[in-house]
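With one protein chain held back, the other chains of the complex are shown just where they sit.
Naming follows writing order (A and B), and every chain is counted from residue 1.
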Amino acid sequence: MIWYLLRRLAAAAVVLLALSAIVYALFYLSPGDPAVLACGRGCDGERLALTREKLGLDDPVHLQYWHFLEGLVAGRDYSAGPDVDHCAAPCLGYSFQTDQPVTTMLLDRLPVSASLAAGAAALALPLGVSAGLLSALRRGRLTERVMTGVTLLGFATPVFLIGLVLLMVFCAYLQWLPFPAYVPLTESPARWAQNLVLPWVALALIQAAVYARITRAGALETLVEDHVRTFRAYGLRERQVIRRHALRGALIPLITLTALEVAQVMTAAVLTETMFGLPGIGKLTVESVNSVDLPVVVGVTVLAGTVVVVANTVADLLHAAADPRVKLA
Amino acid sequence: MSPVLRVRDLRVRFGGFEAVKGVSFDLAAGRALGVVGESGSGKSTLAMSLLRLTEGAETTGEIRAGETDVLAAPKAELRRLRGGRIAMVFQDPLSSLDPYLRVGDQIAEVYRAHTGATRRAARAKAVEVLDRVGIPDAARRARAYPHEFSGGMRQRALIAMALALRPRILIADEPTTALDVTVQAQLLDLLGDLRAATGMALLLVSHDVGVVAGNVDEVLVMRDGEAVEHGPVGTVLRAPRAGYTRELLAAVPRMDAPRTAAPTPGEPLLRVTDLRREFVLGPPLRRRAVPAVDGVTFDVRRGETLGIVGESGSGKSTLARLLVRLLEPTSGRVVFDGRDLAGLPERRLRPLRRDLQLVFQDPGASLNPRRTVGDSIAEPLRVHGEPDPGGAARALMERVGLDPRRARDYPHEFSGGQRQRIGIARALALRPRLLVCDEPVTSLDVSTQAQVLELLTDLRHEFDLTLVFVSHDLAVVRQVSDRVAVMRHGKIVELAGTDALFESPEHPYTRELLAAVPTLDPRIPHGRGGALEAPI
Partner (left out) sequence: MTLLDTELAPGAEPARKVPLRGRQTWRRLRADRPAMAGLAIVASMIVVALAAPLLCALEGQDPTTFHSGLLDSARGGVPHGAFGGMSGDHWLGVEPGTGRDVFARVVHGARVSLAVALGATVLELLVGIAIGLGAGLGGRRADAVLSRLIELSLAFPPFLLALALMAIVPQSVPRPLLLACVLTAVNWGSVARVTRNQAMALRGRDHVAAARLSGARPARIAVREILPGLAAPLLVLAALKVPANMISEAGLSFLGAGVRPPTPSWGQMLSTATTWFRTDPAYVIIPGALLFTTLLACTLLADGVRRAVDPRWNGRS
């Protein structure tokens, strides 16, 4: 087990390193001038030169990347003569447009994104898993068809369309809810939740559809496995057979598959935040893309890649803990 | 004495297909009934239907277990019956236990469901029965997961699960089919012991007449869902009444069948010297080389058939692939007709390929599903630029007993035996001098097996072939080989003329193997008497 753990962590570290190198190369060595891209639209010649010097763009490439890594670990200063922008570790870059370290900007927005993701996951997991199980266990009945149909709708609809419809129905037409405007949890938990209900529902519907499909497939697979038959043949109640012997087999793969869905969830979260005007990391990304704030774009991409890698690693470790067979590997 | 199980006119129907067509039998306490039949005979469906485990099937007739009318029993009673009165052991020990739970916990769970015992008592019971079925260090092994058990041990664990509930009847559906012959012998012994000790009745389902012969009192022969013959095992095996039973028995390769004298051996065609092949296994950083073939040396003489026998993991299939250079040896020499194949690059090897061919175990997988069989047979001819490959392919089909007009059909349109004939036709297309057969009849039913073996024997003379015949089945190897090599753990432990090897084996492992082979003589419960120290 310890070997497995070490190997997984080492592999994750290697992937992260390669990932950061690729992102760095992709954006700082792109045909466009990175100084122009970092400086943003409407940047004059003087500021451009300043930005170029601060970014150290005249250094050799490997040195630039080394400084980037150094910044991640130890923080770095972007300096041009007396003008110094300090960026504390872990430094993902410095936004010259907003005059802030990227890490600070991301941290500022994190609570919003975390609120959205956590709430949606809390809704989506139970909803999706139970819908998937129900449709697998009620195979061939009306329940299955309804569940499959609903799942398909969730699967085929873009999240912003769901969001738009929810806004039209609940805020504009029925007027049951105010138009969402983010209120921090610390300020007023009730209003925090009230404003997040629609985004949660929109994001959760999309995620639940995916979980439902995965769970259904897993359950259908395990329900016909030989060991399930064994316990049926030994007189266990059907409920116990399913709970003890079929569900485990159906849900353990869900750990890994959920992690594989993390990228999809991020996509949906970016769209949801933009749709509902929630000032989270997703909206920040869209804003930086539209204002061409290169350091922020790079920072977000590295962060997103890291989240995917970490999620997969954690899922693999959880999976290894849940499935006794993996330890052999 | 009233039977513990009474079955009358049992019919099992899946949609429009009737898998079991009116089978009747009685089973008395302490007695054993064998059900034999080839694939598709309905024997497994019969076994499953006795516990109403056939899903989506319509079952009619009468199944009476003691006082219980199984087909009419309400759910609660059916649950008490399953496991409690009739327990079942399944074919594939790999998948019939829950991979996520400890073996002891699975037995305890079933025991509690039936007896309402406390957790602690159930766990103690699990250890007790595991010990009873011969699992060494049962208290510790009860905490292991199924994948930490060998195939034989898993099957023992399943028998232990049954034993814990003290059922009146044990149904064993092909319980040893997935296991090696020595392990099979030990398990059959165990079943016999338990039957004698507990007085439970045994219903033993198998495709292997030999497995059934030494272990049951009565036998029921099935074909296409019908019981074609039913009677005391001695009578059925010695004086079968049904034509099908006679055919079936005639097809079974026997250890005591007369053999034709070996032809005079020629000079060596293939000389194998200290051949090794390692596979690198394990995760990075902990990779290790595991030898599959660990230094073997032997000759194959022109015109002879060399049999190679061994149990699973003995390295015999790896060896087969090394001989035709589908695998590259790690070290050693394979000298064919004076040329060492071992180090030759694929390019230089290509012209030699026509002399070395292989017949694969699974004829389904060895044919490209997307190409017509005629195309597959003609492929080697086409590659070597022979004239009229299509015509030659049709002629070959005819020679191996297939209708050449079916050259345009696809593999899935043929039966298993026919597909193996196609595989043989393809292997012979280039008129090879050496033909290696890797378990060529293992996936076939016994009657088909006999026909394919006969075909191989005929072709051997006609095509002037030298054969290497690899198999786990000693009786088959004995039937076709002039000399036999016994492999274990990648090494050849004994190599001798067939008669010498089977009559006076020298190596203890050879003796153990021979003792474990089931015979058709019901008076000899096999496996007994052979000193088998190692538990499974």
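FYI, a residue touches a chain if its C-beta (ideal position, glycine included) is under 8 Å from a C-beta of that chain, and two chains touch if they have at least 3 such contacts.
This one's a predicted model, so the numbers in the text were calculated from it and none came from an experiment.
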Among shown chains, those touching the left-out chain: A, B
Among A:I2, A:L142 or A:A156, the residue in touch with the chain that has been omitted: A:A156
Omitted-chain contact residue, chosen from B:L367, B:L396 or B:C437: B:L367
Interface residues of chain A (partner: the chain not displayed): 7, 11-12, 14-15, 18-19, 22, 26-27, 30-32, 37, 148, 152-153, 155-158, 160-161, 164-165, 167-168, 172, 210, 213-214, 216-218, 220-221, 252-253, 256-257, 260, 262-263, 266-267, 270-271, 274-275, 285-286, 288-290, 292, 294, 297-298, 300-301, 304-305, 307-309, 312-313, 316, 319, 323, 326, 329
Absent-chain interface as seen on chain B, which is shown: 283-284, 321, 324, 326, 350-351, 353-354, 356-358, 360, 362, 365-371, 376, 379-380, 383-384, 410, 423, 426-427, 429-430
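The criterion applied here is as follows: only the chains that are shown with their structure count from here on.
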Geometric centre distance via CA averages, chain B-chain A, whole Å: 50
Residue numbers on chain A that touch chain B, as the complex places them: 3-4, 7, 225-227, 229-237, 240, 244-245, 248-249, 252, 322-325, 328-329
Of chain B, residues touching chain A in the complex: 51, 53, 78-84, 87-88, 90, 92, 95-101, 106, 109-110, 113-114, 145, 147, 158, 161, 165, 283-286
